[in-house]
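The complex appears here minus one protein chain, its other protein chains still in place.
And now, subunit A:
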Amino acid sequence: MSDADTPGVRDRVLKVVKPLFASKQRGIEFLMLLLGLALTLLYFLFAGYGLDGRFHGELIPPVLVFTAAVFGAHIALRYLAPYADPLILPVAVLLNGIGLAVQWRNPTAVRNEDGQITGFEHVIGNQLIWSILGLALCVGVIFLIKEPRRLQSFPYLILIVGFIFVMLPLVPGLGHAELGARLWIRIGTYTFQPAEIGRICFVIFFAAYLVARRDALSLAGRRIGFIDLPRMRDTGPLVVAWALCILLFVGMTDLGTSLLIFTLFLAMVYAATRRISWVLIGLTMFSVAAVVAYFLFGHVRERVELLTRALDAEYMDQLVPCFSNPEEQCERGPNQIAQGVFQLADGGLFGTGLGNAQGFEGIPFINSDLVTIMIGTELGLTGFMALLLLYFLLVQRGLRTAVASTGMFVKLLATGISFLVAFQVFVVVGGVTLMIPLTGMTTPFLAAGGSSLIGTWILMGLLIRMSDSAYKPAPVAIQDEGMTQVITR
């Protein structure tokens, strides 16, 4: 036995994480939640004051309702997952709270019969309901899934469920297209983006599948240069994943989900096999597909042009058919990315102050794809960086859970979920800040709409459950039975 105070050579080489929290950490979580909720309330009140110089007392009840739901979840955790990481829930709550405030802060314009804006309606009703539902589902996941590794029992069933969710919008009558992308289903007045749930199924499937197949996938085939290529006959799954993404991409023009799922797959294969060759082959295949798509599909070229010429004044000068009347010619003007970037630049280092920025209501998708713009503008570069670091903290807690966990499946699942959140943030923020083409992906916790909130809260539920399992002390033998060892499995 190595001395507990001096980590053994083996531990150092493998960078094994000792359980970080030998004791329950619910007290820290409670304090952090108080901080997160206080910041949420302040965000609301400052935004309200900035909008019209009034103190908005009516904002306190919704925040209290949210607070009650959050403390409900916190109390549930005290019983269901007492050893869980104390930061995952508070960070998620703070992000969700900022999301609520931002959605309230960007009101929908109320128009009269002539289409002129007569006022603004500030609502958080739907977003609040979805948030509470999300919290409930998060607790539900923690309650139902006592042992996360059980999830690996039915990989193909989960895969099929995932496929069904992703393909739902293609069902005639149910599906609903916006701006050429058929990503939504509509039930009554509610629209829902089922791919948000579908991707959870994919993460679980990937983890389960890779645990089962990692030995074969790790086998080296021929060696070219310093890279061990996998055996040709093992590349099947990669090709399938690739084909699935191409299908998503072409059939539903959903560039974002396609990129997200493929990258997720590569990251998880790498985690399972430690073979960098998989990543290189995958990236090559994706690049080839992307180049081909660029030349084949107009909408891909359009996306790329939107990125590369977003701030080009001469591009904005070009005449295109008017949006209001296609018979006439209008100047193209700045697209929503350019408008968003102008807003960010206006915010500068310290921001315009909450509620002070002008012209959000004129920018398309400001409360979904471009929601981070609202925060970056009003809180400035400082606030934007703080927001990014908040996401980074969340992802870091997830990866830490992965390292601390025992069992291959749980490790892969925690890695996959963390990477999913990180890459989703990258796709959105990269899209609105001119790093990569804007793909129409939701920002976790912040974007308007229920599917993203629910999907992300389910992921948080899984992470919290896995962190509890990871940090829970091993059962202690009741009596000293000599050589008998307790095996946790």
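For the reader, a short list of remarks on this structure follows.
Definition applied: a residue touches a chain if its C-beta (ideal position, glycine included) is under 8 Å from a C-beta of that chain, and two chains touch if they have at least 3 such contacts; residues count from 1.
Operating definition for what follows: contacts and distances are computed from a predicted model.
As stated in its UniProt record, the chain not included in the shown complex is "Cell elongation-specific peptidoglycan D,D-transpeptidase", which appears among "4-hydroxybenzoate decarboxylase", "NADH-quinone oxidoreductase subunit C", "D-ribose-binding periplasmic protein" or "Cell elongation-specific peptidoglycan D,D-transpeptidase". Here the missing chain is touched by one residue of A:407, A:440 or A:455, and it is A:407.
When the full complex is taken into account, the listed residue touching the unshown chain is A:334, out of A:148, A:256 or A:334.
In the complete assembly, the contact with the undisplayed chain comes from A:271, out of A:137, A:271 or A:285. With the whole complex as reference, residues 1-2, 8-10, 14-17, 214, 267, 270-272, 274, 311, 313, 316, 333-334, 338, 341-350, 353, 358-359, 376, 380-381, 384-385, 388-389, 391-392, 395-396, 399, 402-403, 405-408, 411-412, 415, 418-419, 422-423, 425-426, 429-430, 433-435 of subunit A touch the missing chain.
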